[in-house]
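Supplied in structure tokens, the structure appears directly below.
Apart from one protein chain that is not included, each protein chain of the complex appears where it belongs.
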Amino acid sequence: MSQVTFRIYRFETGKDASPRYQEYKLALQEGDTLLNCLNTIRDTQDGTLAYRMSCGSAICGSCAMRANGHALLACKTQASSLVKNGVIQLDPLGNFPVIRDLVVDLEPFWASLRKVSPWLQPNLADEPVRERLQTPAQFHLIDDVTTCILCASCWSDCNVLEVDKKFLGPATLAKAHRFIFDTRDAKGQERMERIAEPNGVWDCTHCGECSTRCPTETKPLARIEETREAVMKAGITNSPGARHALGFRESMRWFGALNENYLPIRSMGFFNIPGILGVMPVGIRMMLKRKAPPILPHWIDKVGEVRRIFKRFHELRKNNGGTGAKTDGDD
Amino acid sequence: MALQYAFYTGCVAKGAGRELLTSTNLVCKKLGIELFEMEDAACCGAGVGGEDNVMVSDTINARTFALAEERGMDIMNICVTCQGVHKKAQARLAKEPEYMARVNEVLKSETGRVYKGQAKIRHFAKILIEDYGLDKLKAQVVKPLGELKAAAFYGCYSVRPHEYSDFKNPDDPDEMERILEAIGAKTVSYPGRLKCCGFPIIMMNKQNSLTMSGSVIRSAKESGADCLVTQCPLCHLNMDAYQPEIDDTLRMPVVHIQQLIGLALGYTAEQLGMNTHIVSASGALASI
Partner (left out) sequence: MLSHDVVIVGSGLAGLRAALEVVGHLDVAVITKVYPSRSHSGAAQGGVAAAMANVDGDSTDAHIYDTVKGADFIGDQDAIEIMCNDAPHVIVDMERLGCPFSRTGENKIAQRAFGGHSFKRSCYSADRTGHALLHTLFEQSMKKGGKLQFYNEYYLMRLIVEENICRGVVAMDMKTGKLEVFHAKSVMFGTGGYGRAYKITSNAYANTGDGISAAYRAGVPLQDMEFVQFHPTGLYQHGLLLSEAARGEGGYILNGNNERFMANYAPSKLELAPRDIVSRSEQTEIIQGRGAGPKKDYVLLDLRHLGKEKILERLPQIYHIAKDFIGVDALEKPVPIQPTAHYSMGGIPADNDCQVVANERGDLVKGFFAAGECSCISVHGANRLGTNSLLEALVFGTRAGKKILEKTTEAKWAPVNESREISAARREIDQILHNKGTESLAAIREELQTTMTDKVGVYRGKDDMEAAHEKIRELQDRFRNVKVDNKKSVFNTNLTEALELGHMLEYSELIVAGAQTRQESRGAHARNDFPDRDDKEWMKHTMAFRTDDGGYELKYRPVRVTRFQPEERKY
């Protein structure tokens, strides 16, 4: 029954110029979830405190907020696990305008979702009379991603969205994955082309915040990684991200190591003069400090083993009839 | 018996961040930690090399793990990206035995090696704290860092996803700070500490990438730090080499944690390659 101070963000849009923090003291009861505590505070100390909640069982996503700087669902988190020096600090979700206290304006989130046509687009020509068939393994491909509850915890803590609101964002990319990997959908190629464009799947830094905050099995970063693999296998490689990945792999294959002189140029595209010029200043700076990578590339010992592994996979792919376009260089 | 590790340098420490390799070697030598550089290990792929086919990079990394197993040593990483990629590859292989068997089949037939699933993958900071011990490190310090206010920058893959993190409390780690305090430095807490440096998208979206590193640097500066301290050469590159492009007036030195340890152990800044940084660290070091 320890006494805890809840330090809670207070703000009312249209009225307050800037937010403030208000402190509430509460004796934690064993088993108290964070949402129980908020309800107790609101019921017994301050009815003006605003936050969202609904199901109370981690399936609706309403009570997503930030505790000690990280997004989570208040209903499924034991309050005792959050106490740091006797304090729990609560903030609204990040990357959203705040309406009041812990309530944010979710419109940007829904607007982003709509950009990836988040509905099944089957091949209408072969509609069976009964349900379409899908193997358990095919269902398994979308099992994790369809646990998404659209709570926006991932959106809140995404490092890229923090600097660029045009980024599609983790939940939206996961939603795109959900249809790309659904064997009943017929628009996979279009969907992949859409998210391979700027602000899409290649703009993610894999910082891992989304998967870490995700309260379900959706784990957006894992889905983004799977999507990138699918995009490349489908031959959609005309983007700096895809070229970067291919260049990286070519470098791995030939040197066993990364060739830092070759990769930037490969990523920009050999004929992308402005892009290449864009990476030159940093190169020059590094040269002046004797920091630039050696001009002669470095080969690892026994590089032949690595080349053989690559070759083997290349053959596997050829024998499989090629899952998508050829991405294996020119050997 | 001396501590011994299969030393996985990563590519950047052999290329654009050679001062990291130099300082790591010097520090370990002074502390009596024996490093066996894995000259035959391939690039981890940085999560990028396997983007069109994860199994390829998992196989390449399984080879690296097998090489460590052959040596009978844990792997020591000095790059948070390599560390994260290794951990993830290892987790994928451990999760599905059938997948691991397929990877091993290729590995065996092409290289004669087999990954047994035993190699331990650890980052420098973890080794220093757990195997070597901070009390012992403290005892080796000849030149405490005195007034230097250091801002530890963790790097994404050292703390996220949590299940791959080496650190006890990845949402609020203190391992880097404990090392820095052991060598006598002061540490500052600042909002950018666990953020992304933006490096992975420097080629894809330079503007976003540099806005991200810029905001980390500013956040450290506003908290009164003399320098940023990294444990990943990629974070270092994005915050040091690109800093003049972000904002030429920032002038926030960015150093590898090994370099500060080296200074405390008595090496000179030049020996540790600190003169190769784009943003000069000499001002910050003057406060020591």
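For clarity, chains are labelled A and B in written order, and residue numbers in each chain start from 1.
Convention: a residue touches a chain if its C-beta (ideal position, glycine included) is under 8 Å from a C-beta of that chain, and two chains touch if they have at least 3 such contacts.
Everything numeric here is computed off the predicted structure, so don't read it as measured data.
S.K.: Quick check: which displayed chains does the absent chain contact?
M.R.: A
S.K.: In the full complex, which of A:A50, A:V279 or A:V303 touches the chain missing from this view?
M.R.: A:A50
S.K.: Which of A:L28, A:M65 or A:I142 sits in contact with the chain that's absent?
M.R.: Checking the options A:L28, A:M65 or A:I142, the one contacting the hidden chain is A:I142.
S.K.: Who touches the missing chain here, A:E162, A:D182, A:D203 or A:E260?
M.R.: A:D182
S.K.: Spell out, residue by residue, where the missing chain touches subunit A.
M.R.: 12-15, 31, 33, 42-44, 46-48, 50-62, 76-78, 99-101, 103, 105-106, 110, 113-114, 117-120, 122, 127, 129-136, 138-139, 142-143, 146-150, 179, 182, 184-185, 217
Quick note on the criterion: only the chains that are shown with their structure count from here on.
S.K.: Measuring from the mean C-alpha position of subunit A to the mean C-alpha position of subunit B, what distance in angstrom results?
M.R.: Measuring from centre to centre gives 23 Å for this pair.
S.K.: What residues of subunit A sit close enough to touch subunit B in their complex?
M.R.: Going through subunit A, the ones touching subunit B are 68, 70, 84, 159-160, 162-164, 167, 198, 202-209, 211-212, 219, 221, 225, 228-229, 232-233, 239-242, 244-246, 248-249, 251-252, 255-258, 260, 263-264, 267-268, 278-279, 281-282, 285-286, 289-294, 298, 300-303, 305-306, 308-313, 317, 327.
S.K.: What does subunit B use to touch subunit A in their complex?
M.R.: So the residues of subunit B in touch with subunit A come to 11-12, 14-19, 39-43, 45-57, 59-60, 63, 106-107, 109-111, 113, 156-157, 159-162, 170-172, 195-196, 198-201, 203-209, 211-212, 215, 241-242, 244-245, 275-278.
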